[in-house]
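Single-structure report; data block below.
Let's look at subunit A:
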Amino acid sequence: MTKELLKIEGLNAWYGESHILHGVDLTVNEGEVVCLLGRNGAGRTTTMRAIVGLTGARKGSIRIDGQEAIKLPPHKVARLGVGYCPEERGIFASLSAEENLMLPPVIAPGGMSVGEIYEMFPNLKERAGSPGTRLSGGEQQMLAVARILRTGARLLLLDEISEGLAPVIVQKLAEMIRTLKAKGYTVVLVEQNFRFAAPLADRFYVMEHGRIVKQFEQRELADNMAMLQEFLGV
Partner candidate 1 sequence: MEIFGIPLQAFLGQLVLGLVNGAFYAMLSLGLAVIFGLLDIVNFAHGALYMVGAFAAWIMLDKFGINFWFALVLAPLLVGVLGVVIERTFLKRLYGLDPLYGLLLTFGLSLILEGIFRDQYGVSGQSYPVPELLEGATNLGFMILPNYRAFVVLASLVVCLGTWFLIERTRLGAYLRAGTENAKLVQAFGVNVPLMVMLTYGAGAALAAMAGVLAAPIIQVTPLMGSNLIIVVFAVVVIGGMGSILGSVVTGLVLGLIEGMTRVFYPEASSVVVFVVMVIVLIIRPAGLFGKEA
Partner candidate 2 sequence: QTNSGPVKIGMITDMASLYADIDGPAGAEMVKWAVQDFGGKVLGRPVEVLSADHQNKADVASSKAREWMDKDNLAMLIGGTSSGTNLAMAKVAQEKKRPFISIGAGSARLTNEDCTPYTVHYAYDTVALAKVAGNALIKAGNKSWYFLTADYAFGQSLEADATTVIKANGGTVAGSVKHPLNASDFSSFLLQAQGSKAQILAMANAGGDFTNAMKAAKEFGITKTMKVAGLLVFINDVHSLGLSNTEGLQLADSWYWNQDDASRKFAKRFFDKYKRMPSSLQAADYSATMNYLKAVQTAGTTDGDKVMATLKSMKFDDFYSKGTIRADGRMIHDMYLFQVKGQKESTTPWDYYKLVAKVPGDQAFTTPAESKCSLIKK
């Protein structure tokens, strides 16, 4: 029986006075990898932020593991088992790389150990003592992803994680996501890098102007290439 880990209905979100999301509906089943596609500014990041509670006002319904989260403050949403890796990385300058890694509190058992993380990202081990923002752009990106793997969150929201990474690392990330999926994690990916996301995702949503305009499954990918071409220029 598949369980709906995340179910969003009629989500509206605002930044100050600007209305960004106009009724997003989206469902993610447990153990799935779902990818949000769309042009720049389509509202994918906003969707992610709205789930966690980082936008201004929001309306509609967000159910995480059956529990309504639309009114919850971010820290309570996180405690429902959500791990968020933001687009702008959010590495803390006043903390060392290792402190950055250790920062998010463990919210559930079953997260990765520090040893496993360093094995996956050897750069981080090497730079563990440096202040977080002194890491190179790519290192910061790795750190941002690594950070939430420790917490035991079961639903991972990953925003543009392959951005600015060398091809070798991107390949590693792809492997990582496969591993996570195998371990039963649920992942929502926002990606520009279609080649990276395409083979990983079970299902795809396409966004445009703050709305979901299309959804399809992995096996329908080939049928939809023409549409994607039109929407994303892939």
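Convention: a contact is a pair of C-beta atoms (placed from the backbone, for glycine too) under 8 Å apart; a residue touches a chain by one contact, two chains touch by 3 or more; residues count from 1.
In picking the candidates, the idea was that all candidates are chains of the complex that A comes from, given by their letters.
These numbers come from a predicted model, not from an experiment.
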Notebook entry, point to check: For subunit A, which of the options 1 or 2 is its touching partner in this complex?
Noted result: 1
Check: Touching candidate 1 in the complex: which residues of subunit A?
Finding: 52-54, 73-75, 77-79, 84, 86, 90, 92-95, 99-100, 102-105, 107, 148, 151
